[in-house]
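Complex shown without one protein chain; remaining protein chains in place.
After this line comes subunit A, so read on.
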Amino acid sequence: MFFDQQKSVMAFLQHFALLLALIIVFSTSCKAVTLEVGSVEVGYNDSSKSSATEDTSTSINGSTDGHAPSVISTLPIVTWKWHHIETPYLVALWILTCWLCKLVCELNHNVTSVIPESGLLIILGFILGGIIWGADKAQTFKLIPTNFFYYLLPQIILDASYCMPNKLFFSNLGAILIHAIIGTCWNAATVGTALWACYEGGAMGTLNIGPLQFLLFGALISAVDPVAVIAVFEEVHVNEVLYILVFGESLLNDGVTVVLYNVFDAFVSLGGLKINAAEIVKGIVSFFVVAFGGSFLGVVFAILISMLTRVTKNVQVIEAGFIVVLGYLSYLTAEMLSLSAILSITFCGVCCQKYINANMDEKSVTTLRYTLKVMANGSETMIFVFLGVSAIDKNIWVWNTGFILLTIFFVVVFRFIGVFFLNWVLNQSRLIPIDITDQFVMAYGGLRGAVAYGLAALLDEKKIPEKNLMLGTTLIVVYFTVILQGITMKPLVQWLKVKRAAHSDLKLIEKLNNRAFDHILAAVEDICGRIGDNWWTRGWNRFEENYISWLLMKPKARKNRDYLFSIFHKLNLEDAINYVSEGERQGSLAFSRSDEAANVDFKKQFGSEFADVMPNIMVDMSNYELGIEHFSVTSIVKDTIPSVSLDIHGQDRKNAMDDINAHHLLQQHLYRSRKHHRHKYSRSHFSINQNEDEVQEIFQRTMRSRLESFKSTKMGVNPAKKITKHHKKELTHKMPNGHPDGTGHLYGDEVDIAVGSETGAINSTFMRDTYTVGAGIENPVFLPDMDSPTHSPPWLMETEAVAPSQRAQRRLPWTPNRLRRLAPMRISTCSTDSFLMADVSLTLEEHEEHSQTDHVEMRPVFD
């Protein structure tokens, strides 16, 4: 088996390599054609936003050369128009190539578990670069700083900041900032001066570099790259505090480095002689203005985005796009104002995430998440590949052993010193001090990456004659850190026994207790009468609740944004999905059809989203059901087949008479959809072929027929509305004791939403509301009223043995053992019924057996 697999993989690899080589040769030969015309340096850029400069260069090319000769002798049928599409074509081709490289890297997990993906990509980049070199005899493709900073970096940073674990980030913000700001400055200054000192000492021979240039180089080389770091750390799974420290630091550090780089660059331009105390003070001021100004701008954009998402619900299709575009704009705006663009987009992402997630539709959030991931991963791949490709260029290789080795040495050593010192300072006041091993990994994780390279490539050759030496050295440092440190990181983490991230499932009880702990700590701080960490957290929370969420969140989102509840919601969703997929695998589709499975979750949404409109209907329906309950089984079966039930299971067990009866009823009551002209595709909606009128009509018909059957069975004793109230009262005092005592409780939950809100007649305006809101749910109206009369309650139909005793309610649904987390909730007491329905053939003994096996299966999870 394994061998076969191996062989097929190998075969595939061979084909693949061939394909890859073909693509490269093709693209380079195409390129060669261009080169003859005029040496245009074509970099590559993101397909979506093609760079203006390159556009012009292509258009120039196109106008001079791309057109067919003006004098033609005969009408050409087809013409070769390479120059029309050259740039976008190459860009697309390169994107494809890079992504295929990623595919190759991920083919074999044995390799990626040893060499991190980023390293592999660089190595593949070497190979690609070699091929190009072989074809062109020059490096025609390389990473151009403009493209890198404007088209590749922003989405990576936006993705990283948008997915940042917010609470963790802000609770460690102090440490992160200290590392990012002071640590970076320390690295820049020490590496720069140490190199300069060594140069003065004669370790590098003669170079045309002044002390300021050394400092500039020190600044650019101290950029710890988030991309490389995250790529490595994600594979290693270190504990979350260490992760956030390294991640946050590397993210903010980039911004700081760029700022520092600009300051030193300005100093270099100014020249050593003109620098006096005033200029230095200006430089320091500029550093802070640029860094904090950028962050502030990001926050402003975050507010803008959040406010915008309050009103975008009518254009849901492009909702997610707004965030991407505005995030990008925050980057560009900061760049325009010469503030720190990276910091701007970082804070934009971090700050807006909470509000946009609450404001936007769940689907849009998913879309945004995936869009960002695709973009970020895509450009990350390209960056690494191009870091490799760029190496194969003899122009940039100016070798100076002393300079290169000393740089690597100082970069590593000063990183260690800086991290250990700062952590020592931080540990003086940290509640949980950072371990020595964690510190070591933190220091070792200072991988340099594309930002350093981009900054080095940005250097101006006129001002810095030794630019190529610096560029080459930067590349070597990047390779050294990404490949060597990347490879050794994992064994190191294992060897040092660094605390790994606990791989734990989402647990409601943990979240609940975390909340309780927060309150407890806050209270104890109050009792002690001192201001501690929790005081700030609480103050912020209160401020946010009172003002910020009012400004930035939709009223609806505000209403059900409670964190615990959303966790609960998430768990439920997960369960529902497992539930269905597991059932389908088992070959029993019963519960995917019987609606309780969906209902569990549906009602949750119901309760929160439609609480204001739904109660009326809920009360009506559930009371109606309650009313039915008192009747004999047969009457339920015969008379109350609801008009819109497709559930055949309910009818399975009936005799032929009933069958005919049912057929008749079904035919009479089933809504036959009108033949509308409907499109199979809609530009802006996924849920097409749903007609508002239709839903309303079905609903009204259902209600009408229900009312009729209700009256006829009850002999018209009461109009529906009064019964409603009567039952409601009954329920209110039934509910609070909350003990599952018999059947009454089973329905209690359904009505619970309704309790406490006004009962009223069914109004059709409500219908419209529900429909628009719940567009994703198939006919939301019907879920509640399909439950019980349809599948005439099993405990009534079956033998008395299957009465919904406490055991039945508590026992896990009949599911395979894999589905451990699935458990009935109070609300889903009816969902147990659905299971009874699903495997109604099981006898009681079997039930018990299952509940026992399930019980046993549960243990390992909790133990």
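To be clear about the criterion, a residue touches a chain if its C-beta (ideal position, glycine included) is under 8 Å from a C-beta of that chain, and two chains touch if they have at least 3 such contacts; residues count from 1.
FYI, contacts and distances are computed from a predicted model.
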Record-based protein name (UniProt) of the chain missing from this complex, from "Calcineurin B homologous protein 1-like", "Gpi transamidase component pig-u", "ATP synthase F(0) complex subunit a" or "ORML1 protein"
"Calcineurin B homologous protein 1-like"
The listed residue (A:D533, A:E584 or A:E708) that touches the chain absent from the view is A:D533
Going by the contact rule already stated, which one of A:I85, A:I280 or A:A523 would touch the omitted chain in the full complex?
A:A523
Residues on subunit A facing the left-out chain by the touch rule are 429-432, 502, 504, 507-510, 512-517, 519-530, 532-534, 559-562, 564-565, 568, 571, 604, 607-608, 611, 735, 738, 749, 752-753, 755-756, 810, 823, 825-828, 855, 858-859, 862-863
